[in-house]
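Dumping the structure here so I can ask a few things about it.
Every protein chain except one is present and positioned as in the full complex.
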Amino acid sequence: MGAKHFGARVKRLEDPALLTGHGRFVDDVKLPGALHACFVRSPHAHAKLVSIDSKFAMIMPGVHAVIAAADLPEPMRADPLPMLLPNPALSAARTQHALAREEVCYVGQPVAVVIAETRYIAEDAAAALIVQYEVLAAVADCRRAAEEGAARAHGDLPSNIASTFRLTYGDTDAAFADAAHVFTEGLWQHRGGGMAIETRAVLVSHDPVVDLLTVWSATQTPHIGRRTLADLLGRDLQSIRMIAPDVGGGFGPKAIFYPEEAVIPAAALKLGRPVKWIEDRREHFLCATQERDQYWEVAIAVDADGKIRGLRGRMLHDTGAFVPWGIVLPYIAASTVPGPYVVPAYRLETSVVFTNKVPTTPVRGAGRPQAVFAMERLLDRVARELNLDRAEVRHRNLIQPEQMPYEVGLLFRDGKPLVYDSGDYPRGQEKALALGEYESFRERQKAALDQGRFIGIGLANYVEGTGLGPFEGVTVRILPSGKVAVATGATNQGQGTRTTLSQIVADHVGCRLEDIVMTIGDTAAIAQGVGAFASRQAVNAGSSALVAGQAVRKQLIALAARTLAVPEYDIDLEDGQATSRRGNKPSISFGDLARLAQGIPGVSLPPGQAAGIEHTAYYTPSQAAYCSGTHVAEVQVDAMTGGVKILRYTVAHDAGRVINPLIVDGQVQGGVAHGIGNALFEWMQYDANAQPLTTSFADYMLPTATDVPTCTIAHVETVNPLNPLGVKGAGEGGTIPAPAAIISAIEDALSPFGVHFAETPLTPERIVAAMRAAGAYERLFAA
Amino acid sequence: MGKQATRVTVNGKSYARVVDARLTLADFLRHEINLTGTHLGCEHGVCGACTVLVDGRSARSCLMFAVQANGCEVTTVEGLAPDGKLSVLQQAFIDNHGLQCGFCTPGMLITLTELLRENPEPSEQEVREALTGNLCRCTGYAGIVAAALDAAQRLRGGAAKAEAE
Partner (left out) sequence: MKPAPFDYHAPRQLKEAAELLAKLPNAKVLAGGQSLVPMMNFRYLIVDHLVDLGGLDELRGIAVGDGLLRIGAMTSQRDLESSADVARHCPLMAEALRHVGHRQTRNRGTIGGSLAHADPAAELPAVCAAYDATIHAASVRGIRQIPFREFGTGFMTTALAPDEMIAAVDLPIWRLGHGHGFHEFARRQGDFAIAGAAALLDIGADNVVRRAVLALFGVTASPLRVEAAEARLTGQPLDAGAIRAAAAAAWLIEPISDIHAGGEYRRHLAQVLSSRALNDAARRAGIQA
């Protein structure tokens, strides 16, 4: 059976509609009679909510309602949003209420919502709401929050510690005790966000005739959202339909269930009219979950030849005011540190601390960039101290392909032992170095120096657990029209889900891509679903598409064989036709087969014939699928201004078998852009009272077209033995090692001055400050 | 406060409406005349998702009021391929994977339409500089830049062909 679409650079089915302005994002959905919402949010990072007076708001023309916590239905009013990822290591599993009841814990926390004829009027009325607060002490810095006597992020909790946990294997004491060398680094990664260009959005309509609540949400996880909403409203699952239509970028923050996704449905039910809420960008800066803000103190013990004996340290993670996704994010970071290296002993103590900021949850990379930063900066240190080439140090420590499957010694966040299923790390590094012309770089560097230019090169490796469970489903059904209907719980925020799944289905079912009618992200289309996060859809939905496609293929062939009276092995399926290879090549269309499979009223189906031609598969992975890769960054630094330009960026990327190289390359390139943002630009700043300072795109810098070069990408395909497609996830590999590679390159460029860097984003100002402290400008200004 | 009459020609069709003075041009397009291809990503003039052509020049429709556009000709993404066939630039986006989620895409197309009209042979650097007013969070820009250069080449080839005929 030809795999003519798998592995091909198939052009995306999603594109034509999006290019002609016919995408359908939540705000594009127009429901007659819809009202519009504006949330009123706490201006204080920590306060008691004393009272809300809506009288001036309610008398404004066009205002329909002001809803506060007291107006919400049970159990939404009393119960906090559910904790989706419980963990025994969580001592305070705090989540927020849909609308704050007594205490607000971060600037932007919603306290009420105004519903009006237009968003314009709703904002006017929101400004007229009188909300009384009693301001409480707020804690902004997680280092401070972890100390005794710090102001408490939650008034009723005994401390700000949400969780402490240790990940360890081997004997680190012994490893460090007689190591030839021990090096320590303190590292700091600042807060940032996913910052999709489309903000969050919720539109709700209630049909009282069938008591169906339809919710459109710019979410990555509509099935989870539906379940959560059902619990909060005390309704049956069947009475809610959640649809994720076109979604303008996800990157993690849209996988979370937010208070607004509960309050807007409550408002629609209360008012008996559709209600729409489109988040604005300032709200997004305040309330969409963020990432990073971790402090690491780590030490590495090595032999005289740079071989790792052990690694240990502490990590402090700022989780913000709540833990909607538990401790998944710091846990992933802590378990990612060993990476592709043989680390005989490991111990990391992690403290997860509450502060009065918006919560942190996984954003593209999900804690791994921080872990890779720690490991890679330590290896750079080893190289420098032992006067070894940085690539050589890594090479000496890489896990070899013959060691696969490789048991790291930890449990991964999926609850399973961290076992790398496949991978060829030395080959990946070698490929990246060759493509990035690492060997000849010293000549380029010297030539540049002669011209007064400072260029540098850096590399970094990573391993990433992708394809996480619990499952994802695909239904494939042949319609009487001959079209192939596909439904999946997988969703799409730009990763081309429709195209990649169509490629798989078309290959196995034997239809054309254009004959597939796919429903994505709609809870009405398939009973169970999980959604997009952790680079899991290619593995899970892809595998389900394969299983369902193969099952439908079998059914088509069996029925065609019976109907055409030829043996099954004579049947070919192509372009929606089942054709026998023999004789005068009798043929029957898929549509006709589908009709036959419906039978005749009152007449039994022939033996062996099932009802319809369809199959639903829910692939459940046994464990994560481990991707890996190597990045090589070449940069130029303006030593006088600290300005950094990325000259060249090379990636060797192993995501197992590649379904569509066009799409995978796009994911890597897009991921690198996020990595460049993390490394050089993106810093969500707060003041000492946990007031956010960067709340617009003018202050929070996203990389633009002149900041992100086109990467050279090489694919290393080590087949994943654990799923039928052999694929791994590809969404985050572009981001994970990028900050480490870029900072390493900047240090290399400025090596004549001996400056070192341990935090991101590495701004020009920080570079200049380091240069000044190292006395660099005495030399440079004299020149 | 102020409701005002305004007449705006959008993609060649004239729309006369009475609107709030504060209704932005972006909201006028999206909600008053139902052209939802123009998107709002920030409403403070940085992300460029709302870019349209006003009297032939690219502009951020979130920073204009519909009443300001009185008497103006506006082109939105829906007007780039009016006869239902994809334009050379749009096809180049498909061929070069120039979009992922599609939210920034209409703004990108408008900006590039203006660029290619004025500069039929842009360098890669010129394309990138022209695009700095449009943020993309999905593609890392590579596919967009490739699409622009590809479209420029095809348009020049087509122009040369037309000239030769």
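Observations, loosely collected:
Every chain is named by a letter (A and B) in the order it is written, and numbering of its residues begins at 1.
Methods note: contacts are C-beta pairs under 8 Å (C-beta built on N, C-alpha and C of every residue); 3 or more make two chains touch, one makes a residue touch a chain.
Only a predicted model underlies this, so the values are computations on that prediction, with no experimental measurement involved.
Residue A:764 is the one among A:426, A:586 or A:764 that touches the chain missing from this view. Across the entire complex, the residue among A:117, A:231 or A:280 in touch with the chain not shown is A:280. Checked against the full complex, the one of B:36, B:51 or B:139 touching the unshown chain is B:51.
Touching the omitted chain from chain A are residues 119-120, 123-124, 127, 280-282, 640-643, 681, 685, 693-694, 696, 698-699, 701, 703-704, 706-707, 763-765, 768-769, 772, 777, 781. Residues of chain B in touch with the missing chain: 1-2, 4, 20-22, 24, 27, 43-45, 48, 51, 54, 57-60, 62-65, 67-68, 70, 111, 114-115, 129-130, 132-133.
Criterion: only the chains that are shown with their structure count from here on.
Note for the complex: chain B touches chain A at residues 20, 22-23, 30-31, 34-44, 46-47, 49, 76-78, 80-81, 86, 90, 93-95, 97, 99-106, 109, 125, 127-129, 131-132, 134-146. Those residues of chain A that touch chain B in the complex are listed here as 11-12, 14-16, 18-23, 25, 27-28, 30, 120, 194-199, 246-249, 251, 278, 280-281, 493-496, 662-663, 665-666, 669-674, 696-698, 702, 704-706, 708, 710-711, 734.
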